[in-house]
Every structure is written in structure tokens, then in C-alpha cells.
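With one protein chain held back, the other chains of the complex are shown just where they sit.
As written, the chains take the letters A and B, and residue 1 is the first residue of each chain.
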Amino acid sequence: MIEAINALLRSEFPDERITAQIDERNIVTLSGECSTWAVLIQIGHAVAKIPGVRNVVSDMTAKGVEIPKKDYTPVVEEGRRIGEVDSADVVIVGAGVSGCGIARELARYNLKIVVVEKGDDVASGASKANNGDIHPGHAVKPGTLKAKLNVRGNRMYTQWAKDLGFELQRCGSLKVVTSEKLVPEIEKMYAVAVINGVDGARLVRGDEIAQIEPRLGEEMEKAGVKPVLGLWLPSFGLVEPYDVVVALAENAAENGVHFRLNCTVGDVLTENGQVTGVVTNQGIIRAKYVINCAGVYADEISEMAGDRCYTIHPRKGTIAILDKSAPPLYNALAGFATGNEVVLKKNVESKGGGMCRTPEFNILLGPSATEVPDKEDVETTAEDLRYAMSRNSNPYVGTGDIIKIFAGSRPADFKEDFVIEMSDKTHGFINVGAIQSPGLASAPAVAEMACGILLGDLQEHDAFPSVNMNFNPIRKRRVEFRHMTNEQRDELIRRDPRYGRIICRCEQITEGEILDAIHSPIVPGSIDAIKRRTRAGMGRCQGGFCQPRVLEILARELGKDPTEITLKGEGSNVLLCESRSKVNEGGADK
Amino acid sequence: MKEFQVDVAVIGGGPAGLAAALEARKQGIEKVLLLERDTSLGGILQQCIHDGFGLHRFNARLSGGQYAQRFIDQLDGSGIEVKLDTIVIDMTDEKVIYACNPTDGMMRIQCGAIILAMGCRERTASQVLIYGTRPAGVMTAGAAQRYINMEGYLPGKNAVILGSGDIGLIMARRMTLEGIKVKGVYEVMPNPGGLTRNIVQCLDDYGIPLHLSTTVTRIEGKERVERVTVAKVDEKRNVIPGTEEVIDCDLLVLAVGLIPENELSRQAHLEMDRKTRAPLLDNNFMTSCPGIFAAGNVSVVFDLVDYVSLSGEIAARGAAKYLAGKLPEHPQYRTVTHSDRINFIVPQRVELSADEDLTFFMRVTAPYKNARLVGKCGETVICNKRHQAMVPPEMLECTVKVAPQQEIYFSVEEG
Partner (left out) sequence: MSKAEYTCIVCPVSCRITVEETADGLKVSGNVCKRGERHAIAEHTEPVRMLTTTVVLHGANINRLPVISTAEVPKRLLNQCIGELYTVEVSAPVKCGDVIVKNICGTGVDVVAARSIG
């Protein structure tokens, strides 16, 4: 196989000096300097596509590009200084949708589970910065793990939403073409949907299109075009992604899972090829199993466990959210293509997202897809925003309606598929890595699969755990004042007057709802954590009005000084000091 | 759910709402209800501790709180019912208000007339397209003002201010006096957005530089702001490559404009004006829905609080006429037109039977020296006022008698 790799490198990339090595597991390690970052990514992808290559590890560099490498020494030193603080059956690294989903699934058994998360809150990585689409599974390559888990995960969301009390809107997706020459594209998509087993996928024509989404007919008429063929995917759904993660985490916590926030893993401990624990900045946690759900850092955690078997190359996505006063035209994810659309330069592996809406009816554009060397790079740029805005097909809205631009990073590997497996180097270490799009839609199936691997291993060792008889799958949906009738609101305020005080006027979020969020199983310590749980600060003024009030409530309820309250975790304090205090030297005397 | 009936409900207890409620009572309206979402009256004036309020109305240079207090003091014994800590959630074109507070719960208030006086809100970093990271230490001038002036906390040590509107200038001085180093005020436009007096007394007095045709393009810093990039822009506000400069700071204060608060107006399907981003108004400051009026910064963003109060009084007098049945049931309108040199005029239209003196507020598009504001009604000149200078930040007020059967046209003429 190494010959095939070298042949490819010589023929496709003759000017690049890259050397390849392959191990007994068919994991290829590439090294050398590439001319650009884009070429580095291309090489990784090309090699990963060679039949038989299990995955690609990159030691490659790119000319003039600094690839920041995280230094875990201080974390390890701190952890070793503190010493052993906890021991568990399972330590899950990362509290995103994968980690929290797995934790909640494993809580059905009598296992001691600890989730460690380096951020100040759950859902602080890719799980919070995506478009919330529950994809049907028509856009993934047949035969991949992604394809299997996407379709199954999508199906499982109905139960998740019901049990966990988060909003899931199965609005469906309707793609229509108005020109004969585009018919093959729709047919191709339909074929993939059929092969992948997407629920309810079907081709639609004429009147049926208008029945599904009447407004689409009107808009086509305005544009002077007629529908030729459409693909209807009724299983397409929408969620607020952080809602899902918070619900999973809360339910897991209620069922005995222990969460450690602001807890960074610096090393994975092993003995004789068996995982024994993790070293974190909060001390050493002993564990029989470690499940790696560390998102963009998953490759580094895997390396710590002595199993360097893939490389994550972060792919940044920028999203624009528009004001609710510029509402989406359609309930479904719907649109029509005339064939005259501007063709965008597409990223080979991920074209990025399009236009959709949030469950609260904000238009959402993007995410873009930009390969970046730095895992921490979630800066928005003009170019990425241009991409996001180019996805706008609603003629009535534009840049002036933007209320928020943000970016997240997809944890992509070079295979561009999920890596969910027990390490064959370190027993007890389970990788749940490279969970990029459609990771959110696949999450229930990812959780199921990861649990299956762990339970299967326990069974193999005659240690299958007993079932947790106290497991309660239900997590009650929180009060949402904004969605109530006036009579319901009145009753609610009578029960607790604090629901009668609106703190966030854009989204109509009450003090009572903020208090509910603060006094919940996973205590949100920052203003953004409150925002994700309640929507306070998510509206058009972006916290300009409510941030001081939320800060005050947080300080009061957590018994902290206002200067201790952060925007999004350690170091992001909103207020530096009290004015007139000694810290504030100088005053008027310049 | 509690049900109430009032003659006039005023939504918002800031300067516009206070003036409107008091004037409504003076006009003999029986049941006036003033709804305020904060726990005290005065609105944003309470965090505006600087002086300069009330020059026209009281011939004094009051601070925001003092100005508000003059109105609040008149409430005692006025018979106006005030509900604090109360927010209006919904409003219908049938003049029904749904509001709530912790003690009354939900309320359904059937109103004879409604005066909208909710003020305005600040534009944010995403709205002006500043790219980069999203750390702590980026906030609107209003939020910084509240933290510093009311809560007594400092949100940073080294500040950059984007926007030279009056709030940005005022905050430059306030922060300096509290020991925050203000590194500069940056303005994307070629002219300052605020009044000269504030440039002199808030920036020049303290040696704070003002950079025109310059904007902030990028924010850096993971947890807190560490630095920002500023760059010069051309006439089309495009960044000029090569002019970028990096400034170390831990606070970026945004004073990038105000937008009338009109969530409720949209709920009641009021016709909006794209220019003012506010309801389309007639000479009584009545909206497209008969009986619903707008006052203060809901109707257009004013420069002086004196005008805010004045507009509240005009709206209240309009509401009184409406309740007394003195306004036509099916109003017919003459649209007020203007030359390119005028950016907008509020009110935008005049009811054809109007025969009293009418007040118009307008802003010019660009600075003009030695120019005249000319108003014509048909061929009759109704206004011909010479100004040594007209600048966009300063609103022009013009009270004239018009004959709305004829065309009403305002222009700015040289000489």
C-alpha cells in the first residue's frame, strides 16, 4: 500500500516533499513541509481515500503557517501535585453532545461515571456553534459510519425530545428544481436517500409541492418559474443544539453522573496497555474506561492514551443569525433552484451549510467551511460572513438584519468519517472522535454505539453492570414564558411572582426562568451559560439591556461579587473592579 | 387575569412618557396609566449623570436625573396611575395592551388611546460587522454607562470607543474621570456624530484623540479583549488596505447608533418608515392605527431631551383630541416632502383638516454653512430661517402653520 501512497504523492503533488509511513494497522503518518495549508489538507484527504488506508495522522507542516500546539505540562504538573481526587468506572472527556449523550445512556447502568469538561459549561465547543439541523441522512456517503448513524440518530431524536424536554421541530426539507437540467441532481440526492434508508424520502411534483409548502409556490410564481421536481424529506428536523446538550447533561446528572467543569485533561494514564485514569488540572481521576469525546482535541487525547490513529484538522464555520423581524419565508427547510444561481467555490469535503431557521424562527445562514490550522480559531472574518450571506435566498432580508455572527470549529479527520472504536493499542480507551456534521443528528446513535462498545467489553470480561433501577429518562422541560398563553402566564406569576419580571425584553425571558436555570443540576456560572439555557441575551440587542441584570442575578444567587461573574468562563470577567476601590488607582488624578 | 380600562395608557416612564402622561392629565383626560418596566421612573436619563439637559425647556443645564426629577415631582397629586416593574408584552390594533408585573400578574388593559414611549436601543457589534473573537469587554456605551454610573464598577482599564455620537463622547469623559484610559474615539464617518460642545468638553479637555473615517475591523482576545484593529475607510466606508493599526485595550465601547424600540409597533402592525425605523406619524404624532400615538425616541431618535418631552406633549394633545372625537374617523393625509439635503422630517404627513401650528423635526444630510431652512406650502413661504450652520447631529425644529390642502415642502437653500 505504501507504494500506492507514494505513487499518489508523486503524481498528484510532485512539488511537495512529503514522506509517508504506514503501520501494521494501516494508519498512515505523513510528514514534511507543504507549500500551503490548503495543500496539506488536500494531501491528507487524498491519502485517506486510498483503499485500505484506515486513517491519516499528520506530522505535516505548511510553509509560513504556525500550527499552535497545546502545552499540557502545567495541567499535568497541577494534577500530579493535587494527586488522586476521584475514581470512576468511566471517565468521559468532553461534555458536548457526544459526551453528554453517552453519559446519559450509560447512566442506565450501575456505573460510576465522571464527565470532565475543559470549558466552564457543557456544550462549549462544536456542540454550541452549529446550525442545529437534524439532517435526514441524504447527504452522507453511503456505506460510511456517518450514513448509518445519521439515519438512525435522526429517527431516535423523537424519543430524545420527548424524554428530555427539548424542542424538536420536524419541519421537513423540500428541495425543488425549476429547470429540467437540474433534475438529475435531485434524482441523485433521492438515490442516496434511498440507499441510506432515509425515512419518508420521496420525489414530489406540481401540486404536492404547493401542498407541503404553499408559500414556495407563491415565491416561484413571483420569480417567474415553475417547479419541475422536488425532493421531500419529512424527517429533517431543527433543534437548538445547546438545548439538547443541556437536557442530556441535566438528565445524566439527575441520574448520578458527576460533572467536572473547567477540568482539562493533561494526560491519560495507562498500565500494561490498559487505561487506568486521567490527569487533570483538578487532580488525578482513576478510571477503568476513558471515553474520548474531546471534539477538536480528540486526536491529542488519543495520543495521550498512546494511540495516535487520526489527526483532527479544524474546519471553521461562521454563522449569521438574523433578527426575528426578518422571519423565514417557509416553515420547512425549503427552497428552489433555477440553475442560474451563482456557483460558489466549494470546499471539496464540506461545502458548508445553507440557509435554515432556528426553532425560534430566526433565519440562520451558514456555516461556512474554512480549513484553519488553529483549533482555537473561532474568529469571524469578512470572507466567511460573505459566504454565509451568499446562502441567503430570501429576497426580503439582508445584511442589515444580522443580529449575531459567530463561528465554531468542526472536528474533522482526513477520512471524513466518525471514529468510534475501542483503541487497539490501549484497552479501555474508547475513541468517539471526528464527530463533525452530521454529529448532532447522529448523536443518539453515536451514544448507543459507544455504550455498546463499552458494555460489550464488560460482558467479555464477565463484568456486565447491573441495571440502574432508579434511572429516570424524563427531564422536565423548563418553563418558557414566551410560549405560554396569557392565562398560563398569569397563573405562573401567581405561583411565583418572579416570573412576572422580564429581564430580557427581546426574547421575553423572566427572572423566574433565569433562576430555574441557575438552580439546575448543572449550575451555569457565566452569562453565556445563562444565555444558552434561557435565551436571555440572544435577541436583537444581544444583551445590551439584560446583561447587567443577568450579571446581578448571577452574583446574588451564587453568592459572588459582581466582579467575579464571567461572560464565558475563567478570565472573561465582565467587570474588573469596583470604582473608587484601591485596585482602581488613579481616579481623576492623572 | 386582571382587566383594566383606561383612557390613555403611556408605555414607558422616560422623558417622553413622563411628559405625555402629565400633558394628558392637563388636557383633562381622566384615567391616565403610566407603565414603566424599571423599578423607578426617568428611563435612561437616570444613568445620564452629565449636564446639558433642559437648555431649551428650563433654560438650565441639568443632569439627566435632575431633568427627570422635574417631571417626576409633578406626578404627585396629578392623579396619574403609575405601574412600575411592569412590562408590556403585547399590543393589538384594537388598543388592547397585555402587560405583566410580579404583583398584578398578567393584565389586559383596554385603552382609549395609547402613547408609545419605549425609547430606543443601541446597535451592537454584530450589527456593524466587527469581526474577530467574542470576548468579554465588548459592550455598548449604554451598558458601560450603567455599570459605571449606577452600579459603580469598571468594565476595563484601557478603552477604545467606536462611534462619536454624543453617548460615545460622554462616555469618553466619564471613563477618564473614573480612571480608565481612553485610547481614542473612532468614527467611521468623515464628520463627528456628536455635538461640538461634547467634542470640546469630553475629548479635547482630556486630550482624547478623535479619529474620523476610521473604524474597528477586528477584535482579538480569547477571554477578554486584548487588542483591536482599527483602519481608515474610504468615502464608501470600505477599509483602505494598509492603514490597519493594532491598539492594545481591554474594553471596546460601542456607540454606533440608536434604533427606535418598535417591537410593539410591529405587533400592532403599524405602518413603519424605513428611514426613521419608526412608525409613520402624522401631525398629532399618531401612527397608522387611529388612537395609537408615538413619542420620543420611539418616533425618531432625537438629539435633545427637550424635543423628546415636546413630542410627548404633542402626542398627548393628539390623544386628547382623539378621545374627544375631534379627529376625523377616516383621516386623509398630505405627505410632507423635502429636498435631498434633508434626511427626514417627522411627522411625515399632515392630516388635511389640521389648522393649528405644527412642529416638524428634521435632520440635514450633510453639514451646510450659511444656509436657510425654507418651508413652503403651495407657493406660500411658511418658514425661512437662516442658520449659520446646520449639521446632521443637530436636529432642526420648526413650528409653523400649514395649509395641508396644498403641497408642503422643505428645503435647505444657500445664502
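In this section, a residue touches a chain if its C-beta (ideal position, glycine included) is under 8 Å from a C-beta of that chain, and two chains touch if they have at least 3 such contacts.
Just so it is clear, the structure is predicted and the values come from calculations on it, not from any experiment.
Considering the whole complex, the residue from B:3, B:94 or B:205 that touches the absent chain is B:205.
Among B:7, B:51 or B:407, the one in contact with the hidden chain is B:51.
The omitted chain makes contact with just one of the residues B:2, B:56, B:197 or B:237: B:197.
The hidden chain makes contact, of the residues B:102, B:152 or B:290, with B:152. Mapped onto subunit B, the interface with the missing chain covers residues 39, 42, 46, 49-51, 61-66, 68-69, 72, 149-152, 177, 195-197, 199-201, 204-205, 369, 387-391, 394.
Convention: only the chains that are shown with their structure count from here on.
Distance between chain centres (mean CA atoms), subunit A to subunit B: 40 Å.
In the complex of the two chains, the subunit A residues touching subunit B come out as 325, 376, 378-382, 385, 399, 402-406, 486-487, 489-490, 493-494, 497-498, 500-502, 505-506, 508, 540-545, 547-548, 552, 562-563, 566-580, 584-588, 590. In the complex of the two chains, the subunit B residues touching subunit A come out as 1-2, 37, 85, 87, 89-90, 98, 100-106, 108, 121-122, 124-127, 129, 131-137, 139-140, 142-143, 146-148, 151-157, 176-179, 218, 220, 222-224, 250, 263, 266.
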